[in-house]
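What follows is a single structure, and I will ask about it in a moment.
Of the protein chains in this complex, all but one are displayed in their positions.
Order of writing sets the chain letters: A, B and C. Residues in each chain are counted from 1.
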Amino acid sequence: MTAPPVSADPATAPNLYLPDLMEVLEVQQHTADTKSVRLRFRNEIAAKRFSFRVGQFGIFSAFGSGEATFNICSSSTWKDYIEFCFRRTGMVTDALWEVDKDDTIGFRGPYGNGYPMEKWRRKHLIFLGGGIAMPPIRCAIWYALEHRDEYGEITIIYGARSTKDLVFADDLARWAQYDGVQVIRCVDPGGETPDWDGEVGFVPEVLKRADVRSDNSVALVVGPPIMIKLTMPLLTRMGLVDRDIYTSLESRMKCGVGKCGRCNCGPVYLCKEGPVFTLEQLKALPNDY
Amino acid sequence: MIEALRELARRLLAEERVRVVIGYGQSSPQGPVHPLFITRAEDAEQLVWNRQCFSNLTAYLTRKDVRALGPAAVVVKGCDERTITVLEKEAQLERERVFVVGMVCEGMGDPGLPKCQVCDRHRPRLADETLGEAVDREVPALERYAALEAFLARPAEQRMAYWQEELARCVKCYACRQVCPLCYCERCIVDKNRPAVIDTSATLKGNFAWHITRAFHLAGRCVACGECARVCPVGIDLTLLNQSLARAAEEAYGFRAGEDPRVEPLVGSWSPQDREDFIR
Amino acid sequence: MSQNNGFDPKIIAYVCNWCTYLGADLAGTNRLEYPASVRIIRLPCTGRIDFHLIVKAFESGADAVLVSGCHPGDCHYTAGNFHARRRWTLFRALLDVLGIEMDRIHFTWISAAEGRKWQEVVTEITEKTKALGPYRAYRRICEGGA
Partner (left out) sequence: MSHAIRKEALRALVGSWLAEGKRVAGPVAVGPGRVLYQPLVSPERLLLDGFIRTVNSIKAFVFPRHEELYAYRFRGRQVELIDAPLPEEEQIVIGARPCDAAALPVLDHVFRWGTPDRSYERRRELTTVVTLACREYDDHCFCTSLDSGPRDERGSDVLLVEIDEETYEVVWLTSKGKDLFVRHTERADRKGTIGTGPKRKFDAAALERFLAENFESPVWETFALRCLGCGACAYDCPTCHCFDIVDEGDRHGGMRVRNWDSCQFALFTLHASGHNPRTAQAQRIRQRIYHKFRIYPDKFGDTLCTGCGNCSRGCPVHLGIRPVLEAISALERKPQSAPPKTP
């Protein structure tokens, strides 16, 4: 048995549950039930102190309704604000849906491990996303584009149920303008409109028929479990090793700091050791997520 | 009786009339009696029947995982049997999918539980097969509600003070809800949050709101099996709350939950003649 | 009323949309004065007046609650008030065993034509609640913590 850890001095230790207050700068509605919010710290000291790695998450408060966990979907290179994106689906997101410019939202974080952007340098990047899982990919894409010369070719395949369900459609268009960036948008069969100029099909199928550079590459796959399950083997067939295939897992969380006991998947606390895992790590995890 | 029970269970399983027999088991002769699920005829010998068979096993009849097993036989005492009537009336079970094994019961516990001392249903009446012999005796309502009566004799402030002390201990483990055969809601109102009606905190405020809700959602339904109070880890006597509603139902409408399968559920039906002496 | 020390009770009135609300409205248009201590919350029918609302009223600091709707037989939805009547009969028994002060919960039928009855009922309940004083017992429950 290990010795009990040394205690902190409660008189000086901060209240870890107390969020920073943030001002809503802008709200953007993407689909019938998806919005993203741009936030700035109300307190300047908090703003100066703050930094994060892309892939990390925050715990956002709608006071009176509670807290919810979202990926910080802006790039860590953008200094004056952060962004998060949510789908209206529960008590907290109901309240966030009503939020407008100048309103106040609470924020704690950043939490979690984030993407190893350093490790990905000088590699080709493959981003595969589905539906509302665009935000956790978006932050990494912007980060890579802001450091364009450090990364190789970039392929982005993003699918949604229908043309109405694409989030960050503007960003998709902007990314396509960059050199060496291939953006493939797709919608599920039946979700297209007559003027749809993207692909029709599920992400794994589209990946199969796309011309994607797979040597010296890493892939980040985020989306619904079924998409991840079908996409991973394709990447393996393309020659990517398990260490180079990444995903970001979701879990219900309360504290964000490994105490509330809610987000473990087998021996791993998603809030501290996740949410980003390689396929190699994922294979070692029990079926508990 | 115990051999007859085991034999019946064996037969029901062997003839594939049911897939599971929900009865009582005991891990050691001195150990506590617990619910037991028998799915193979050869395991029927594990069934026990004695004065420690407190659980109301009908609580398992509405559970998804139990239903998934197929038609079930359930061992009931006279008091538990009433729940089956209520569940059927509320369309929560198909009576023909359940084989009810009635056990004549002389009371549980030693000395008997308070509910057993005023029991007028020693012999189940609606079971598919009833084991044992006993004669029921009439118990006047006055006797059945004696404990409640004594409590109500205290002044209101004292009653309030009593509940403040009792409910202060409640930690909201929801054992009272989970053990209740009639708390079968897929999602309990206390677990709903759009909007959150009841504080989930185990504060006095949240505890009052919860226990008012729990009791009242059982109004005209609770059959007084007393499981909620028996399993409460901190010993809150919830039967007083249930009884107040049961007595009002009996007094005002001559209604006892689960007593008569022909009578419509109390809350959900009405009569123009219903009394209203408290309404101006 | 010196013993009340200017105590202004908070009374929550849950009323049905079709009878009592109109009765209260009639009292207003007829300039029948009644105490301002009553806060009216309009619901479609007494059948919709969930018992949680009564609990919520006390949690929110009400000193008394009034529930009022159409007379039996007059329900806009045929039987909402009949259903409600049974529920209240039972609910009162539960509140009583808990030691809730029954003098603070009132039930009436007030039709759209009974502006005067509304005036009388509200006045009487206000006086009665004034005499009882603030509902401290329930406030203590709400401030009691864990």
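One rule holds for everything that comes next: a contact is a pair of C-beta atoms (placed from the backbone, for glycine too) under 8 Å apart; a residue touches a chain by one contact, two chains touch by 3 or more.
Just so you know, these numbers come straight off a predicted model, no measurement behind them.
Put simply, the hidden chain is in touch with A, B, C once you look at the whole complex. From the options A:Gly90, A:Gly152 or A:Gly201, the residue with contact to the chain not on display is A:Gly90. Residues of chain A in contact with the chain left out of this view: 1-2, 4-11, 13-19, 21, 42, 61, 63-68, 87, 89-93, 102-104, 106, 225, 250-252, 254-255, 257-262, 264-267, 272, 286-289. Although one chain is not shown, part of chain B still touches it, namely residues 27-28, 30-37, 55, 59-60, 63, 65-66, 169, 171-175, 177-179, 187, 191, 196, 199-203, 206, 227, 230-231, 233-235, 237. In the full complex, the hidden chain is touched by chain C at residues 60, 145-146.
Simple rule for what comes next: only the chains that are shown with their structure count from here on.
Taken pairwise by the contact criterion, the protein chains link up end to end in a single open path, with no chain closing the loop. Chain centres defined as mean CA positions place B nearest to the mean of all protein CA atoms.
The pair of chains sharing the greatest count of C-beta contacts is B-C. As a whole-number value, the distance joining the C-alpha centres of chain A and chain B reads 48 Å.
One finds 34 Å separating the Cα centroids of chain B and chain C.
The set of chain A residues that touch two or more partner chains is empty.
Within chain B, contacts with two or more other chains are made by no residue at all. Partner chain A is touched in their complex by these residues of chain B: 193-196. Chain A makes touch with chain B in their complex at residues 90-91, 94. The part of chain B that touches chain C in the complex is made up of residues 148, 151-152, 156-164, 168, 197-198, 201-205, 208-209, 212-213, 215-216, 219-220, 240-241, 243-245, 247-249, 252-253, 266-272, 274-276, 278-280.
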